[in-house]
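Here the complex is missing one protein chain, while the rest keep their positions.
The first chain written gets the first letter, and so on, giving A and B; residue counts start at 1 in each chain.
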Amino acid sequence: MFALTNTTTRLAVAGLAAAAFMTTFTAQAEWKPKGPISVVIGFAAGGGTDTQARLISAELKKRKGWNMIPSNLSGRGGVVMARKLKSMPNDGLSIGMAVTEVFGYNMLASKKSGYKTSDFTYIATTTSSQMGIVANTSKGWKTFKDVIAAAKKGKVFKFAGMSAKHADINFLIEQKYGVKFNTVVLRGGRKVMNAIIAGDVDLGYGAGIQAKAVMSGKMVNLASGLGERLRISPNAPTLVEMGIPYDIGAKFIFVAPAGIPADARKALADAIGEVINDPSTKASKFVSKRYGGPDVVTGKKLDAYIANEIKAAKVLMKLMK
Amino acid sequence: MTTGPFSPKMQKAPWTVGLAIFFSLASLLTLFVWIPLDIETGVIETFRRRVTIGDAMAPTIMAVAILVVSVVMGILTVFEPAENSSDVKEDLDKQSFVFLARLVIVVSIGLVLMVYLGPMVVDLINTLGGEIGSYRNLRATYPYKLIGYVFGGFVLIFGIISVVENRFSMNGALVSIIAVVVITMLYELPFDNLLLPPNGAN
Partner (left out) sequence: MGLLDHIWLGIVTVFTVDPVFSIAGLPISMTIIMVFLGLIFGIFVGATPGIGGPVAMAISLPILISIFGFKADALLPVLGFLVGIMKGSTVGGAVPAILFNTPGTPDSLMTTLDGYPLTKKGQPGKALRVAHFSSVSGDTISDIVLITGAPFLAIIVERFLDFPEKAALIILSLAFVSAVVGSNVWKGLLAALLGLFMAYIGTGEDGHPRLSMGSDNLANGFPLISAVLGVLILGEVFKSLEDMWREMRETSTITKVEVKGDNKLHLSDIRKILPFIGISASIGTMIGALPGIGSTLAATLGYATGRKIHKGSPAFGEGAIEGIAATEAANSAVAGANLIPVLSLGIPGNISAVFILLATESIGGFVPGPQVFRLVPDQINQEMVYAFGLFTAMIFANGLNWTFGGVFMRWMGVMIKIPKQRLLPIVLLLTLTAIYVQQTNMFAVYVTLGFGFLGYFMRKLNFSVLAFVIAYILANNLEESMRQAFAVTGADPWFLFASPTSIIFVVISILVVIFFARNQKDLN
């Protein structure tokens, strides 16, 4: 993803607003589920994905009367869920929730992921991660440039990421600046936060979970992993600005097996977008608090976004070889 | 026969010795066949300059440790003086397997009914011209969603009671029915997004 997020997002929001407008004012025969809708969540209960999926499900049940049945199928950063969802019936009554990386980098990085892009219908994104490189304020670093300067003097820092992708990015940084990190991959943002606080590592990646600590001044976002600067830390440069041309942000996404009816796809996307964009819903409040607000992409724009994600992942991987 | 180092202990703890042999062989098989064939990365992986512990590390260490421990356990069990034999107590005899076989049969029947009875009933109604749609779409609809669980659960409880008591009693059947109904209500009444077996999402 070559720093396209910003524009894509804006276009998508505009598109969604239009879509929402149309659904409100046109009285067309709406898609109705014939039975209960299974919502398979690709991450463990209690995390950011799970919370969103459950809040949205509950709201859809209330608004639409759809019988939403959430369940968790975690493992391998959402890949286990994707593999399962692929073979579920494509009648619109089986949907899954994960992050876009599952259908981009994670899919390509594994020798046997067991699924491909065309195995799914992409329904809607909800919000995007606020990916930053984080450290304790007490380290004295203001931005990532300070880290590089210190590392150039021969200091080897312990650097925690959440996925192999972060290790790749660290490798690129090492190459570019001639420095060395001891990179460690931890499972999930909570563990990275704990390792940073406890001093087990010097710095690490956070996808939004660091927001509270950064606001209170306890931690600092040293760099933005997005194509744009982070909303809460406008002084931190993006990795792109530092010569690492990758947007490592991800979006949370609802997907379905390939080939679900077009009206089902539209109805589901509209309904999800409506809930997450309504500031009064719990789901919307949650994403605003943690991820800086809703970011809904649907339909053809979403297909394009996924295609772009794959293209970027391929470029990154080629470079790593 | 009883003077040799082998025989008395072998007779006292045949299972322990047998397990020691079994686990020794199984760990060798794991080390040389299962792990190489069924794990993607090795013990140590070097990937993009980063040296990491591969997925094969932990299982390999465990298989080696199991090999060592089961060999030691086997040798000690065979050669240890007989007065220490309290620590190799074994309660497994022919009767145990008779009981287990009966238990497995009733549990299996119960589970088969639990999983397949609902869809079968729906299919039957459809075949008879009922046009009620697929079981998947009805898995949250009364009474279809409860058919499998209630019947299967009843057979499971009543079957086990009957195996243990060695008889069929009306009283036992009554207890089983009440138990299944109470458990069903425990989940059905307060929660509307929970589904009893076999109706879950995946």
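Just so it is clear, a residue touches a chain if its C-beta (ideal position, glycine included) is under 8 Å from a C-beta of that chain, and two chains touch if they have at least 3 such contacts.
Only a predicted model underlies this, so the values are computations on that prediction, with no experimental measurement involved.
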Per the touch definition above, residue among B:Phe79, B:Phe99 or B:Phe168 touching the missing chain: B:Phe99
Candidates A:Ile56, A:Val79 or A:Ala256 - the one touching the absent chain: A:Val79
Contact set of subunit B toward the excluded chain (per top definition): 15-16, 19, 23, 34-35, 38-41, 50-59, 62-63, 65-66, 69-70, 72-73, 76, 84, 86-92, 95-96, 99-100, 103, 107, 111, 115, 149, 153, 156-161, 163-166, 172, 175-176, 179-180, 183, 186-187, 190-191, 194-198, 200-202
Absent chain, residues of subunit A that touch it: 45-47, 50-51, 54, 71, 73-76, 79-80, 83-84, 109-114, 156, 158, 182-187, 190, 194, 197-198, 200-201, 213, 216, 218
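Simple rule for what comes next: only the chains that are shown with their structure count from here on.
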Approximate Å spacing (C-alpha centroids) for the pair subunit A, subunit B: 38
Interface residues, subunit A side, partner subunit B - complex: 34-36, 38-40, 57, 61, 67-71, 73, 84, 88-89, 93-94, 111-112, 167-168, 171, 174, 183, 320
In the complex, subunit B residues that touch subunit A: 40, 48-50, 133-134, 136-141, 193, 195, 200-202
